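For this depiction, one protein chain was excluded, whereas all remaining protein chains were kept in their positions.
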């Protein structure tokens, strides 16, 4: 399967800003004081725990923006599983630049690999079902594009990227509109022809109303597996079905077994722990 | 105790960028389609689980940058504990702006409160010891200043903010310098008079050498509680002692009991789960 | 119908940059030299030709970013028709600020009103048909969001806002994939559940293939009205139909009569002449 | 004649921003889904109508910022005429990058070539006269520097680039000052020694007053060809003469025949249609 | 004479960036630790030495961007002389914000007042002559617009603001062109009608050639007062004359007595010492 990382023009501003956040005004005091200018080293990014890799382009960029003489050789592509102790990439070149960029590279790599790993774990838990795991807009400020990429690296899919690439009518919108029907009518009048419309429903009555109004997708919020199964049967392929709320490693299989198309989980992006990765210096 | 949030000039660029990340090019399609321009609402940020609050200024700014007519009334200041169901803040005003800014506000508030809550939990676990919990440079790209603030809101302290505000000599630096002594000598020659120097030591022999060279602080890396106790005794107040590695809720009390001054934990900033907070609309 | 202008947080950076582009390094030499600091004036934006207004928020912002003491009173809302000589807005306050911001305000207002006017003219030409006029990605660099808004102000609709909010498979993509079927298959595998897929077809055979593969929308490129009519019949509501190529005021009625859902025209955004508007000083 | 395009440091921020405007958060969904990573293609920019080329550096930059492996070979330099079907440039390399950057490159190239073409047409219409065609500050927000460059590519000249590189006293300034004489006096007192002063005059009496005060240039606003001829005679070389208002392809020859030095036309930059250019893929 | 400070839209980005440069990532540690949130103070900016004031708008902005509750009351307008001990402005409000912004405000105020004071001193030295003192492009990186403003505040004038608002042909350009005549011919062919052309001449023969070619201004480089006198006589009003090189307080009167129109001095902007100003807290 092809996984397309964002082009450099999209990630370079973020990596530059993150390097500057760490360098501050005085730069790397420790390395400048201790490490000779002409020392070269070889080192490897090694996984301290098993997981799935994501973020190599950002890590590479951290090094070459500090010193273009640093070589960054990928051993495990984004999206690949890595075992405990597995080598993810090799970094070779001027020791100063490598030490200065190390933390920035690791912060990107650990964070994004953590998201990919969390995604992959839940994807694995529902193997054999038709459900796809997707993330939400509950992302870390400033990192939405790359966090959504990390979810794809982990085998998941993406929900909306923002407020503007699809309509998602939530309970509060429905309450303001007065009904599912009216909310969908207003949305349809405004949305462009390439904009899909999804609506949150909490009951089967609401679901019936949404289907009647030909919603493209229905978000089945916090329903039990039994209710989800009934909802999927009721939809009968007329809309995309998304289960939302309470999706964990433990609950995922049962929810997926309901036959829903999608299972969305905000914690993939907002609460996944980093994947523990270290930079080991070789002799 | 006074907790000073970063001034608006520091956080405004971040909040603006995060709003634009969500608005994209077409803005909030759903809200624009459904919600009348003149509708006002009242709602509350309520905690779905107990925790400690942080990030209210960023949440407020998300709303007023979208619509200055929105009022944001704080009920629990940053640093305050909140119970499950507790109300953190009230938001009143134009419904459109509130719905459009909601996710951005929640992403900041949940992320930072998650860090504050994690910090507070470990701070509580070592009550009665002299140890302070501190975070590291293992922060989320772009968010270092506010994540470090969230740690303070949770009762913790801050380690270095970057590569440039203190010297921290790690094992790789020592290896390159050849010895603890030489590494400290080089650092001392370069560091300004207001820059403290900390050095990582893995053995008591290294510790002795670091003390000999009058390091300001020693990072006692991955030592057992017993070894930490011995190290603290050996230091005898001549340097600040920091335990690092493997600090969890479970291990913290025993480590703190060793008498170290500081316990640093990267996971406070890189792996804390969000605090689950919701925005509830009132009738 | 409600027309939602982009919130200030979206347009302010653009207006600031445009003011700075005009002010350069030395500011408004002429006004600073000639106009007394304490002189206030009243003036009106008047249309020199009939048209449809768009861009008032940007014009207002140009004035108040130069001097918040300037009042900007709208007489014709965005989306309103204005006759030759009609007054669009009143501007009152310090003469210096008004003269300095005048050209920036007019450049936004004229450009966007020109697009709205062009859109409205073609919308009027196809009244009574079911077709909607939409713009494309052929926009002026940097102005996509506000140009697409101007099209809406003129009564048109919006196609994709960028490469990332929908899939649009063009002839070159089809050629690379090898077939309509394969192109749609690959797109389906990659696109999220809220992403629609449109595909360009040049023949009825291609159209049949696209329908077979359940494309959400089909772009009927450069087809004659007769062929469009046949295509629409063949689609029979199974996909959204978009006519593209050669849409002018003259050809629009015949094309719309074919029964297509959409008619897209790049010139609305890339080649519409400005609406001639002047700022007249009142005694 | 040498035509100097703006150096890369001036245009790179604009091209980067325009690429990001199109890529959004998710990048080029269509190309990423369909086009193999290792596919290379050759294609040409071909003119669909005759015109004058401008903007090649911006088009090239769009490609190489997406993928530096793309080669961009110019066939017709900026400022060159191109026939219908004429090849402007060749683009070779990775298909993905070429397809992703195509629209951004075309938007720059079409817009600027449109301005160059419009300029060239009016320049051609007054061949044999001494008049030069110049543009104004009625430019598209954000694009002033490159639009003014496109006018030069079309054989025209540039008026002021902003409010700060020359003094241009308009009718409203004169009204505020009270007289042509007082306006020029105030301007002279403020302007630096390398700043020229031009003043708008509507009557021959005003012209006489401006000449008396030694204005560097006079803007003869909306005068008939006969009146322009008289004005030029009256000036007798003592100031630069600029005809303004109502300059079209039809009126230009008669106006130029009046002997004015300059003819300024806002529509060159604010209302020129794009030059229709396509990117054709070769076998 | 009226002195127009740059509008806020021009200086705000600079003041914001300078505040952030000082606040870094952790903000004002000292003030946050020591000063109560609710303490208000009154203080005054007082001159520690006599001089001329410039930069009040930047100082004010530093305070109100940190805390809009701070009041900044001007006692001596930009361009005013201030005696030793004289009060320039009063600052009242929250003590925290005042202490945090103090250094940024003083850095702007001292630097710009230093330039204004240096300018005023040399202006005073040539009172009674027709010469005007002007600055050059030898400015501090990033501060050109405000440094040129400070020169005007000191009673001086401005030369070019950049490479693009006038032509200045230097000796190296002449050498490349081959002659004064050819250099001026090339410049004339390229320069717009509102762009003046100045040329550096080192000898009277070159001067004659420049006059023959009707240069707008001549830069008389490093000529003795006697030679300048001769040059001015030779020019006889046909061009603006500028003496350059070696203009100091000591040499200025003799040089001005030569009758030149302008005397340019790079040190006004690149080497003027700050004006010593302090912020005194009142009881």
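By letter and in written order, the chains are A, B, C, D and E; residue numbering begins at 1 in each of them.
Quick note on the criterion: a contact is a pair of C-beta atoms (placed from the backbone, for glycine too) under 8 Å apart; a residue touches a chain by one contact, two chains touch by 3 or more.
This is a predicted model, so every value here is computed, not measured.
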What shown chains come into contact with the chain that's not displayed? A, B, C, D, E
Using the document's definition of touch, tell me which of A:3, A:23 or A:208 contacts the absent chain. A:23
Among B:227, B:240 or B:273, single out the residue that touches the unshown chain. B:240
If the hidden chain were put back, which residues of subunit A would touch it? 16, 19-20, 23-27, 32, 36-37, 65-67, 97, 100
Tell me, which residues in subunit B touch the chain that this view leaves out? 1, 132, 134, 157-161, 164-166, 168, 189, 192-196, 198, 216-217, 240, 242, 261-262
Footprint left on subunit D by the chain that the document does not show: 2, 4, 6-7, 9-10, 144-145, 148, 158, 161-162, 165
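By definition in this document, only the chains that are shown with their structure count from here on.
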Subunit D and subunit E: spacing of chain centres that average the CA atoms, whole Å: 33
Provide the C-alpha centroid distance between subunit B and subunit D, rounded to the nearest whole angstrom. 52
Where subunit D touches two or more other chains, by residue: 21, 23-27, 32-33, 36, 100, 161, 164-166, 168, 189, 195
Should the pattern of chain-chain touching be classed as line, ring, star, complete or other? complete
